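Only one protein chain is missing from this complex, and each of the others stays in its spot.
Just so it is clear, A, B and C label the chains in written order, and each chain counts residues from 1 on its own.
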Amino acid sequence: MLQTRRTVTFGLAAALGAALLKPLSALAAWNQGAFQAKSALDGMKALGITNAQDSGDIVIRAPDIAENGAVVPMDITSNIPGTTSISVFIEKNPFPYTGTFEFAAGAVPFVHLRAKIGESTPVRVVVAAGGKFYTTAKEVKVTIGGCGG
Amino acid sequence: MRQALVLGFVAVFAAGPWPQAAAQTEDEVNAEFEKFRAVLEQDNPAELWEVKGEELWKTPRGPKNASLEKCDLGLGPGMVKGAYVQMPRYFADVDRVMDAEARIVHCMITLQGFTYAELAKAPFSSATRTPDPVSIVTYVAAQSAGMKLAPSQSHPKEKEAYTLGKEIFNFRGGPWDFSCASCHGLEGKKRIRTQLLPNFANPATAIAAVQAWPGYRMTGGVMHSLQWRLSDCFRQQRLPKPDYASETLSLLLTYLTVNASGHVYKGPGIKR
Amino acid sequence: MKLKTLALLAGGATILASCATGPGGTHREAVRLMQRDFKPVGIAGMDRLKQDELQAACNKYNNDPPKEAADGLQKAQYATVKWPADGKLLGNWKEGEKVAQRGRGMAWNDKPGKTSRGEPNGGSCYNCHQIGPATTSYGTIGPSLYQFGKLRGYGMDIQRYAYGKIYNAKAYNACSEMPRFGHSGTLTEQQMKDLTALLMDPASPVNQ
Partner (left out) sequence: MADPMKIRATLQGDVADVRVLMAHPMETGQRKQAGKAVPLHFIQSITAQLNGRTVFSADISQAISRNPVFAFKVKGAKAGDKITVTWKDNKGETRTDETTVRAGS
């Protein structure tokens, strides 16, 4: 009984949440499989990303050497026409898939985010545009710091 | 086919080399840090506590159900704008010099009825809790953003605070013989690991002691004030622990802030 | 003098201020306030605010003692160095590298001889010195120790200098900023031998 009620309540909340959040095409549900993948490649597989082509039209602005791995700022811009989403993979993190950002109704394919980076790593970005995937990567180093600043 | 595509991806991954990090020399590394420090400052989570601090300042709270709008930060009751850059300063009601957070704590005790013991019990932020005085001092500091540091040195006790603060800054003790000056009294752009050590005894560089505090610390993702920073310095000096909002810390802050006089204070910042 | 007294009277702060007039008086007053305002935490007891002869002298001379005073202080500090009974000064450089990297120990949450994590105390060497070539995030408060033995020779005199300097840096430079790792009980004899090996073993990466 309790079980059922909880399910119902949860179901309702989820439905309400879904209505409120109005997810865009691909983001029907938070992709647990992709987020729990231990490699960028497995994460991409779970997201259905295949055959991504290297592209010079994706710009990642991130530090060459991050002052603090707990907060690494990045600006990611796609200059590929028809861009619908930007996905980020921090390859050497325990769970590399960091997120997907979707753009609609006039949103410019750009996002600023700040991520935790455990050790020096390539940051790989995959852009979806016109049903195809494009990719580039940037190496970010993480250093050992001093005291409290 | 699918397999081939996935393999193709592996090839792309393995192909490397990744664009080599261009920054190499110390100066280039520091320039890189500075560039992205500016990016981080543009949207600083410290603003979240500034908002919270303003609410705490204006809301009646504590056993006496009073707001802090009668708190005198040196410019008269309730005057917040520009108060932070003129502290530490002498307050006749306590007959001593107080820094901003010490004064806020004093007001919370006298106006709102909180006790020192409860405020000093866990005075520093953790991942899950930011003490009220930290949020309030963040709000107060933000109301002085863009103003020049001008702590008063007209009262004899303010002058005395400077000389005593200087002694505390230079006091060598503990098992490692450290003083504040061991790290922060050195000329020549010295570093601990990769962290630059500005000389706080030199008026040209002393601004670094107080600039960007209160600050959002990236390590741990917490809001910290100068009270925390000084306490942590003494921990790293391997000395015992200074009392929260104590006179000793106000004296030390007087020395540091007077040395930084004339420099523009940019408001709550972001720290490593 | 008269002016000063007048100013003090005007401020109404006579008693406190008058004992803080001379430099020694200011120092004493600062120490009194610190002793009042600090509390012991774990191994960091209030005794740490009591300066020993060397610390007091360095404060008094603003870390720049006249030669005669410096000589006397250094002689007294040199006498504190306990040399290993077996006469051997070189341990294992690989262990020394770990001690050099580790920066913890002796603070509020640490234990006697151990860090809060239960590791042996560190020497914090890389915080201030360049040492092995693999570590690029090193500090610059102290001189570079890269190729320490290669540049100075591997003889017993240099070994003794390295060990003695780690044990009590003040035996060589009275008001050095470097802690006295043996004298303060921070590092064990074996740890100091391992550090000496890191600097002096021809096989250590430091000397490549």
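By definition in this document, a residue touches a chain if its C-beta (ideal position, glycine included) is under 8 Å from a C-beta of that chain, and two chains touch if they have at least 3 such contacts.
Worth saying up front: this structure is predicted, and the values here are computed from it rather than measured.
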Chains in view that touch the one left out, judged over the entire complex: A, B
Touching residues (missing chain, whole complex) on chain B: 42-45, 47-48, 51-52, 127-128, 216, 218, 220-221
For chain A, residues in touch with the removed chain: 13, 17, 20-24, 27, 30-31, 35, 70-73, 75, 90, 93-95, 97-108, 110-116
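Definition applied: only the chains that are shown with their structure count from here on.
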Whole-Å gap separating chain B and chain C, where each centre is the average of the chain's CA atoms: 27
Rounded Å distance between chain A and chain C, as computed from the means of their C-alpha atoms: 48
Touching two or more other chains - residue numbers and ranges from chain B: 183, 191-195, 197, 236
Residue list for chain C, restricted to those that touch at least two other chains: 127, 137, 139
Of all residues in chain B, those that touch chain A in their complex: 2, 5-6, 8-10, 12-13, 18-23, 29, 32-33, 35-37, 39-40, 43, 183, 191-195, 197, 215, 217-221, 224, 228-229, 232-233, 236, 271-272
Parts of chain A lying in touch with chain B, wherever the complex brings them together: 40-41, 44-45, 50-52, 54, 63-68, 70-71, 73, 75, 112, 114, 122, 135, 137-139, 141, 143-149
List of chain B residues in touch with chain C within their complex: 155-157, 160, 163-164, 167-168, 170-179, 182-183, 186, 189-195, 197, 234-236, 238-243, 246-249, 251
